[in-house]
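A single protein chain has been omitted from the complex, and every remaining protein chain is retained in its original position.
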Amino acid sequence: MVGSNRLSSRILFLYVPLALFTIFLLFPFYWMLIISLKPNSLLLNTKVNPLYLTEFTLRHYRYLFENTEFPRWAWNTAVVTFGATLLSLTCSILMGYALGRFRFRGGNLVGTAVFLAYLIPPTLLFIPLSQVVVRFGIYNQYWALILTYPTFLIPFASWLLMGYFRTIPRELEECAMIDGASRLQAMWRIVMPLALPGVLSAAIFSFTLSWNEFLYALVFMGSGQMKTIPVGTVNDLIRADVFQWGPLMAAAVLGSVPVAIVYMFFVDHYVSGMTAGAVKG
Amino acid sequence: MTTTPVRTIAPGMPLPLRQRIRLWIESEPVLAYLFMSPGWLILLLFMSYPFFLGIWISLTDRTVGLPTGEFVGLRNYRDLLRDGVFRLTVLNTFIYGFVTVPFKLLLGLLLALLLNQAFRLRNVLRAALLLPWIVPTALSSLAWLMLYDPVLSPFSWLLKDWGVVEGSIAFLGSRVNAIVSLCVANIWRGTPFFAVAILAGLQAVPHELHEAAAIEGANAIQRFFAVTLPVIRGIVVITTLFSIIWTFADFQLVYVLTKGGPANSTHIFGTFAWQEGIGGAGKLGMGAAVSLYMFPILAALSAILLRYVRSQET
Partner (left out) sequence: MAEVIYDHVTKRFDSVVAVNDLTLEVKDGEFLVLVGPSGCGKTTALRCLAGLEEVTSGDILIGDRVVTHIPPKDRDIAMVFQNYALYPHMTVYDNMAFGLKLRKVPKQEIDRRVKEAAEILGIQELLNRKPRQLSGGQRQRVALGRAIVREPQVFLMDEPLSNLDAKLRVQTRGELIKLQRRLGVTTIYVTHDQVEAMTMGHRIAVMNQGVLQQLDTPENLYDRPANLFVATFIGSPAMNIFPVKVVSGDGAYRLIAGEVTLEVPPSHRSRLADYVGREVLLGIRPEDLEVAVSNEAQRGDTVRLPVELIEPLGAETLVHLRGPAGTLIAQGEPRIRLNPGDVVTVRVRTEHLHTFDPQTEAAIF
């Protein structure tokens, strides 16, 4: 704001609304954390104020590791996330490069198709896709998710990288090719290092989206030991109507921490990728 | 012309086959399609193929566990139109998809304007407030599930403590309560996305414009409408359309909070398709039909979005 820096108006128009937003947006996390640390005796006592923690325990976390399949779910989630991210990045770098760099007939049409693919939600496809997964013999295997997650990761990442590649001057590559590089060498040694911020954005996005995915994981890998953290937590830790809130919230905390950490480290890349998605589609 | 006579090149041998193949492969159009092929292979196998397979399945009575089903024509679609639960599902999806958006937009805009001010810890707060959008929705929805718990809800506790209500509130107990609760959780999740997208737009507003408008005597509100809004309009429209599409096709939040209950009264397309096709009776044909009912709406929204993005590019 240009003027109006008086303290009272700043409090009223800036700090108070910001505080309200902070409470609204972060309270569920606070709650998650508290409950995961709260002894059951305290949890079920409706007389005491539930918003504070008068004593805390780590037994919910211990329960999670000793009495549930949580470690296995975490492993599954990690395998699927890394696999899908790696595969999607490889495909997207190539596709984004082709769309951003090469002149070819139908280039615009392909770009539009990629954009539209980005808009197709999993809820539209999951039933027939489950049949495809079964038919390919990858049902309840890591491949079921590693191969299907790219359907929503590749369109987004390609779109993002296409924009990135376009910002790198063509002359750099041409110069490299005259200097003695083949096209692939020029791409690898000149374009890729310069596109690294974009690649990082795409990687972080793919990582979080894969980690967070729920529907495909539920339908294609939702039985036995192959569950991911979100699916396992929601399906296995809620048994009938007996909510084990402590372990549930502990699992929610642990399942959120990896993405939160990755995100906190690369927040600027994440935001620039996100707005690229919003602005350029 | 005074050009010196040029030594003409003897008509060369035709290029060897191998060199011609290499030339062909390294030409830009060929290389482009070559580069795109891995990506398209995946998209064709796991997106296009299932899409058309889905249309076929929706015309059969295929069920889980049986290899194929009988062709039944449009019976699944017709049966759905007569199904009260499905009609309620359509209504719920529209409420869920469209009613939450103005709230997300308004709150997001407000938050963006706040975060665009200079204050200490601004970057920390900006990062922290995006968390609802970042963390796995299924897991954050669990937190909301507990916040809405009939016995343990801290909201109920506070309201009772302040003497506003007598007993606990059944947040998810009735259709109206449950839908409102779902919408609140959805607004909570979506607001940061709007805020960050709009914030990026705000940062593109040239500072001189504000100063010029201020010199001409415009107050903060007038400046917002005259200077800020025109610049961020594109971002606002695109973000809104994206949000509608995603909310419309949501699944996790409703699945975790209500599973469509109580009494199948809070389903949206995604959860109802899951219940019909996978979860309950495993009627794949019926489930596929439920999903495909989304398609015309999604197609229309996508077309609008595509046209808008195109117009912004030029």
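We just call them A and B in the order they show up, numbering each chain from 1.
Rule of thumb we're sticking to: a residue touches a chain if its C-beta (ideal position, glycine included) is under 8 Å from a C-beta of that chain, and two chains touch if they have at least 3 such contacts.
Here the structure is a predicted model, which means the values were calculated and not measured.
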| item | value |
| --- | --- |
| Residue among A:Leu43, A:Ala78, A:Leu116 or A:Met177 touching the omitted chain | A:Met177 |
| Given B:Glu26, B:Glu70, B:Asp161 or B:Glu216, the one touching the chain that is not displayed | B:Glu26 |
| Positions on subunit B contacted by the hidden chain, ascending | 1-4, 6-9, 12, 15, 19, 23, 26-27 |
| Where the unshown chain meets subunit A, residue by residue | 169, 171-172, 174-182, 185, 189-190, 193-194 |
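FYI, only the chains that are shown with their structure count from here on.
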| item | value |
| --- | --- |
| Subunit B contact footprint on subunit A (complex, rising order) | 1-4, 14-15, 17-18, 21-22, 24-26, 28-29, 31-32, 35, 43-44, 46, 49-51, 87, 90-92, 94-95, 97-99, 102-105, 107, 110, 112, 115-117, 119-132, 147-148, 150-151, 154-155, 158, 183, 208, 211-212, 214-215, 218-219, 229-231, 233-234, 243, 245, 248-249, 251-252, 255-256, 259-260, 263-264, 267, 270-271, 274-275, 278-281 |
| Subunit A-facing residues of subunit B, complex | 26, 28-29, 31-33, 35-36, 38-40, 42-43, 45-47, 49-51, 53-54, 57, 107, 110-111, 114, 117, 119, 125-132, 134-140, 142-144, 146-147, 149, 151-152, 154, 157-158, 161, 188, 191-193, 196-197, 200-201, 210-211, 214, 220, 234-235, 238-239, 242, 245-246, 248-252, 255-256, 269-270, 273-274, 277-278, 284, 287-288, 291-292, 294-295, 298, 301-302, 305-306, 309 |
